[in-house]
Structures are given as structure tokens and as C-alpha cells.
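Only one protein chain is missing from this complex, and each of the others stays in its spot.
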Amino acid sequence: MQPDKQNANLRIAALVSVGKHPGSGRARRAEQDARAVEMGLAMAPQGLEVLHAGDPHAEALRAYAGMGLKKIRILQQGENADAVPALSQYLGESKPDIVLTGVRAESGESSGMMAYLLGEKLGMPVVTRIAEIVSIDNGQANLLQALPRGQRRALRVPLPFVASVDMAAAAPRQSAFGPASRAEMEAKKADVEVRDEVQASWSEAPARKRPKRLKVVKAKTAADRFKAATAKSSGDGGKVLRDKPASEMAQAVFDLLLEEGVIR
Amino acid sequence: MILDWLLPVLISVALLLAVAGMLKRISLWRAGQPEKVSFFSGLMAMPRRYLVDLHHVVERDKYMSKTHVATAGGFVLSMVLILAVHLFGVENRWLSYALLSALVLMFVGALFVFKRRLNPPSRLSKGPWMRLPKSLLMFAVSFFIATLPAAGILPENFGGWLLAAVLAAGIVWGMGELLFGMGWGGPMKHAFAGSLHLAFHRRPERFGGGRSTGLKPVDLTAAKLGVEKPTDFKWNQLLGFDACVQCGKCEAMCPAFAAGQPLNPKKLIQDMVVGLAGGSDAKFAGSPYPGIEVGKAEGGPNKTITEGLVSPDTLWSCTTCRACVEECPMMIEHVDAIVDMRRFLTLEKGNTPNKGAEVLDNLIATDNPNGFNPGSRMNWAADQNLRVMKDVKEADVLFWVSDGAFDMRSQRILRSFVKVLKAANVDFAVLGDEERDSGDVARRLGDDATFQSLAKRNIAAMSQYKFKRIVTTDPHAFHCLKNEYADLYPEGQKPDYEVLHHTTFINELVKAGALSLEEFKGGTVTYHDPCYLGRYNGEYDSPRELLNELGIEIAEMERSGFRSRCCGGGGGAPITDIPGERRIADMRMAEIKETGAELVAVGCQQCTAMLEGVVEPRAEVKDIAELVADALIEGDAPVSKKNGKQAKPNADKRVAEEIL
């Protein structure tokens, strides 16, 4: 979307967190947060403020700055502090028109509650998983919400609002090393710092592999269990159709498509 | 006689104008960034660089070499003598005779230049270059006639004022081209800029039979990273661009140009010249970038190159195969310039096209270009029982696995090589999960920050262990480790190991008799030289010797050795994927087909992937490691072979001879 005059006065706050690569576990820019920044840059490059609550020295924040940001505002607080009070207080004062977040963080609890808690605290409506802000007119935003498998739902919501940005949103622009290393990290001690007491009692460990649920067969006899266990494997495996008329083969393919429910 | 006073005046004026033009040109170069060169030793070395190193390159084309020796030699000699005879008026008959013969030499050379220009191949630029042979002839003839009286062959006043006027006109034309044009941007600029370029070359190691192919590191703390404007180049790079003679040898070798991608190395260098002097490319008289019209590009010393002068697609089309650099008789460094400009696009603009950004993100987050879990780097070798440096701390050979570890096709090559190593009882170990991408792709895509980060971590990992040699199956990693890592070692430290490509290493093993191989049974075989093995590191022989050891007689392609054509897989080209009319790999496979080969041996996993990407039917593609592993005679230790049991015919003969 082109930034037009209408959006010139629009003020957007994009909240960013330190992401975590699923493979290496290394800190990076979070994919959804980066999409939120991208959406903000596309909508209102002038009125965008990128906000982080936490450690101002986190290297991963530079990756957001590399998208072409002059500065990132950081509400400095300790590792165990709850980000919501600090952010809600700051946003309550700065009063942006749109607050963009990711759907779920890539590190920490990743509960996905941030947008909702902020919405509740700031008294702003929350829209979930948006893919695009189509337009803004008369103080109302027209949004597209991402649904599974590439489907979209159109929503209309009045400003100001909080929105979580889905992975279906426009991919973030590349982060360039030069601007990233030169951007200003404007750190300020958060006005409120609330220690997350609940979290302190949790124990955290690398994710264990979850066992795949087996097809449980409630059979009363050994013969039934035997049948259930063997029936599947004999039916599986590639079926090869050859030397048959094309219509017959096509029918078999089509039946499978119907069975899988992909023909709508 | 008129000429007696006119000639010295004309010569002086032409010389003064030429010098003024040269000073102006020098000021243009000086707008570039400072770069330390050894000024005097460079100037001192220049004649040798010109007469030996440059001549070696030109000598590949015997016709042009001889022509140039005659023309240029004749011109330089006659110019010196003209100064003596006509400017300073030294009256010596022998000197005049010498001048006459120099002019004859130049005339003969110019005739051949003229003949070449009668029906020039498309790679040659036209325009002012078509005028040059005529100017040369005019210069030689005019001065020849003008010198005849001084030599006493013709009477003093022969021909009267008419001939004098004609001669004066001819001399003005000749000197206008050859002296004035040298300073003010005519075709003869190449002589002036070229000689200084040779003196102040950015890679003096290239002269005297050396090789310098590693890219120069970026200072990451600089205010601007990479080259945005012509003035961001080093001054001697700008000088190098001016040395171009537009012979188009680069164009004829460039795989991207042949594939119809929007790159022509010659045009690129000329666009750099346009940039450094300011103006448009309207006067360019050679082949355009495929698909891009000539005359629309404009630039200036302080204008962003990629906005109006050169399209970013042009820069991203390059496979960094160095065919242009290898071929350039003026030793211009095209690849350096392209990567410098890419660096700006990636590091400052964040504009790496197509999958580039994703690959770089992956390299940053996972140390491999495809974003695989770095902890799974050793999964391919689960059944190989390899020794890991972390456990053994010391080994003769460090086997650098490279990112082929993640690719199922490349894993076959790796397994084959391990089989060979084991058969030869080599004491080797791998870095395992401590190994990272060599940084090759990141660096060629312009992301020197990521390259340096990867390299430094690799260096730190390697520094913990003791080994004498690194062997790798990946020529790209080979090149980085061998030529580019030394710049990034911590202050006061230097790499203390030798880096070898697996073909070199296996060849050594075979020569030392550590492997027993059976004869290759198969059809015709050709060999494809990987750019990063051949042109970058000069290793053309080991793979060929090794194939010969296998009893293979290579059906060489027309483009082989230092003229080998790229597979299209280098420089991040498959990642940036700039569309063309053909695919480079398809063209290469067509050349393979011309040899009638049923199998093409390669020494690079990237080449394997690119060539296997060609639609069948095509020649089978196998890495040399695979061929050797297939030919291994197992369970037959080389020691027992010496005892004369049984072995392959070749070795058998040798053994038999030994016994006799």
C-alpha cells in the first residue's frame, strides 16, 4: 500500500520483541514482529514508532533497525519484568492510532496475550491476525484478517485499535547491516517495572518430543486388534495405475481428491 | 620551409594539450577513495608488467599480439625519435633513419590493425575505434614523409607549400588521435591509463606469475559500506576502468552475456568510465547489455550508480566466474567492482534480489544458507563413524565438509570422499557441528558483515585444534579458506595450514601409491573445470592427472582449463536468479554434449547440482571423488599390492617393472 496524504498524520506503534530461530535457537528479528514493522513502514513511514520493552543491548533489535529505521525506542527493564505495564503506560501517553504486534512471540512464554492485554488496558478494540490494512477512511480502518489456508475475512474497525499481524502479511523487507549498525537505540528506563512473579515459579526446559498419537483401537479381542493393526498397512503404500483408460485413472484421482475434501 | 618551424610548434602544442588532458584525467581518478600503493616500485615494475605479464595475456591471440607489438613498439620508438629529430632538432642522419624504420614498423602494424577492422567480430567496439587504424596510418605516413628530408633522402624543399600543408594536416590528425586523444579520452587513452594501471594495480600479486583472487574485506565501521557512486571506488580502480581497450574478450567469455542476462562486462566497465567522467552512454559503440537499450544510461562521479547508470539486475547477473578478468589483456578487475557495488545494495540498501535476503537471514541465524538446524550438520555422517576434532584435538588432515552436508546429492560426494580417505588410511577429522558455512555465498552477495562473522567464528573453531592441512570437496570453501580467511585472522596470527582441494589431495594419494584403483569402464568422459578451482586457484592439472590415473582419456571441451565456462552456480547467481534467454547450465551441457561424452567429471558440488539440473537426456554428472571411490579396489591394502598379488593393469605394469 502506498503511503498517501491521508495517512500522513497516522501514528503507528509497532511492538517488537527478540525472536528466536526455531532451528538454531539463536536470537533474531521475530518474523511476525518484522511484518508488523513492515506494515507500519508501508502505511506511515513518518508516523511509525518501533517500541521494545526490555534489554536495550539486545543485538536482535538491530535487525529491525536494518529495515530502515532511524531509531528504536526501548523501555529499559529487567529480564524478569512484565512488558505489559511498561508498554501500556507508554502507549497510554503517546496515544498512537494503531498498535501493531506479532500474534505470538518466538521467545519466552509466547502466550500471544500481549495484544489482548494491551487492548484491555488501553480500552482499544483488538483485531487478531491481520494480513493487510487495506485503507483508512473516516476514522475507520478496513482490514483483511488471515484465516487458515490463505483465506481472508474483511473487517472494519474504528481507530485507535490494537492489531496482531499474521504471517500472511507482506514479508518484511531485508534488514541491511549498515543502517542497522547506525540506528539509534533510544533507551529510557521504563516508568513502571513490574516483576513477573508468576513466571518466577515456572520451570523451563527444551521442548520434549511429543509422542504421535497412535491409532487407538478399542477392540475386545486379539483377533480384532490384529485386524485393526494389519488392515491399515496393507491398504497403504503407493497404488500404481497403468495400462488403463485415462478416464478410469482420472476417476481414481478425482475420487481421492473428493475423499480428501479438497474439491470445493 | 614551413614545416621546419611548424612541426616543433605542432608537436609542442599537442604534447602540452595531452599533458593537460592527462592531468585532468588524473584529477578524475583522484576523486576516488585513497588506497595505499607503492608508488615508485610500482612505476619501476611497470615496464616488466607490461612487457611480460600483459604480453602473456595478449599472446593468447598471436595475431593481435604481433600487431600490437609492431604498432605500439613502432609508435613509442618513433615518438621518442620524433621528439629528438623534430622538436629538439638533433641533426643526425642515423637518428632520422631510425625514426623512418620505426615509422615503417608502426605502419605495418597499423595495416594489420586496419585489416582486423575491415570485418570486425561483434565483441569489438566500433565508433572511434574504427577510426584508430586510419589515424595510426596517417601518423606514420605523415611523419615518414616529413622525416625524409631530414634523412637526406628528399631535398629540403620538396613538394613546396602544398605538400607541407597536406603533411601538416596529416600530422595534426595523427597527433590529435595519438597524443591529444590519449589525454582527453580517445581510444589511445588506454596507453596512458593502462600503463599507470599496471603500475598502481590493486593486486600487484598478479604480476610475475602470481595469483590474487580473494576479495578485499570491507571496513564495517565505515560511514558507507560498498560502492554507491563512482567516487566510492578506490582511485586505482577508477584508473583501471580507464585502461579498457574495449576488445570485448570479456564479453566473449561472459556466461551471463551468452545466456542473454543483462550483463556485458565490457559495457559495465565503460559505464564506470561514463560514471567517473560524467555524461551518458550514448557514444558507446559495442554490444549492449542483452535486453537493455544503449543511450539511456546517465551517470556522474557523485551520482548513485544503480539509479540511472547501471541496473541492479546487471550486477546480480554476474556469477563471479572471473572469466572476464582472466581474459582481460588490461588486467581489469571486473569482479571486484561488481562485488563492491553489490555490497552497497546489500549492506546499505537491503536490496538483495529474490531469495538473497532469505539466504542471508538463514546464514545469520543458522550458519547455513537453507536454514537447517546447525545441530544437524553431522546427520549425513551418522553411519560414517567420523572422528570429530572436538574429541581427537589433532589430526593430519581436517576434512572441511561444507554445506554439502545438508544436501542429499552432495552427501553422496562426501561419502565417496570419506571412503577414499579411509581406504588410504588418512588420519583425518572433521569439525562437526563447529563448522559453519565458509561465507562464500554471503560475500559474493555483498554481505561482507555476515562473511566476516562466519569466517571469524570458523577461524576461532579451527584455532583450537592442530592439523597440517585442510581438504575440502567444495571449491568455494576452498577458495575462501585459502585466499580470503587470512585477512580476518586476529592481529598477529596467520593461518598455519595448507588448504587443498580433494582432487589435489587424492591425486597425491594416488601418486604416493596409497590407493589401488581399477580401470574406469565406461564411455567417453569429459571434465568440467570449476571456476573456483581453476581460474581462482590455478588447479587445472590434478583433476586431469587423477582422471588419467583412472585410465580415462579426457575428451576436452573447447572451453576448458582457464577458459572453462561457468556452470552458472557461482556468485549467488542461482539465488538472485536474474532471468535471461537461456540457462548457463544448459549451454554448458550443450558443450559437454559436443564432446560426445557420456559422463562429465566435476570437482564441485555446486557444478554437480547445476549440471544435473539440466533436463535429461544428458551426460551423467559425477564428482571425481565418486569416480575414484567407485574404482577403489577394496580389501586390498596397497602394501599387499606391492607384494605382487593383483591390481589394476596400470599399477600392475609398474609393479611388475619394479619386480623385474
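A and B label the chains in the order they appear, each numbered from 1.
The rule is short, and it goes like this: a contact is a pair of C-beta atoms (placed from the backbone, for glycine too) under 8 Å apart; a residue touches a chain by one contact, two chains touch by 3 or more.
In this text, contacts and distances are computed from a predicted model.
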{"item": "Name of the absent chain as recorded in UniProt (options \"Thiazole synthase\", \"Electron transfer flavoprotein alpha subunit apoprotein\", \"1-acyl-sn-glycerol-3-phosphate acyltransferase\" or \"4Fe-4S dicluster domain-containing protein\")", "value": "\"Electron transfer flavoprotein alpha subunit apoprotein\""}
{"item": "Touching the absent chain when the full complex is considered, from A:A13, A:L61 or A:V127", "value": "A:V127"}
{"item": "Footprint left on chain A by the chain that the document does not show", "value": "19-20, 22, 25, 104-113, 115-117, 119-120, 125-129, 142, 144-145, 147-158, 168, 198, 201-208, 210, 213, 216, 218, 220-221, 223-224, 227, 230-231, 234, 236, 238-244, 246-247, 249-254, 256-258, 260, 262-264"}
{"item": "Contact footprint on chain B, counting only the chain that is left out", "value": "354, 370, 407-409, 574, 577, 579, 583, 612-613, 615"}
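Definition applied: only the chains that are shown with their structure count from here on.
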{"item": "Whole-Å gap between the CA centroids of chain A and chain B", "value": "46"}
{"item": "Chain B partner contacts - residues on chain A that touch it in the complex", "value": "21, 23-24, 26, 28, 66-68, 173-179, 181"}
{"item": "Of chain B, residues touching chain A in the complex", "value": "220, 224-225, 346-352, 356-357, 360-361, 364-367, 371-375, 447, 449-450"}
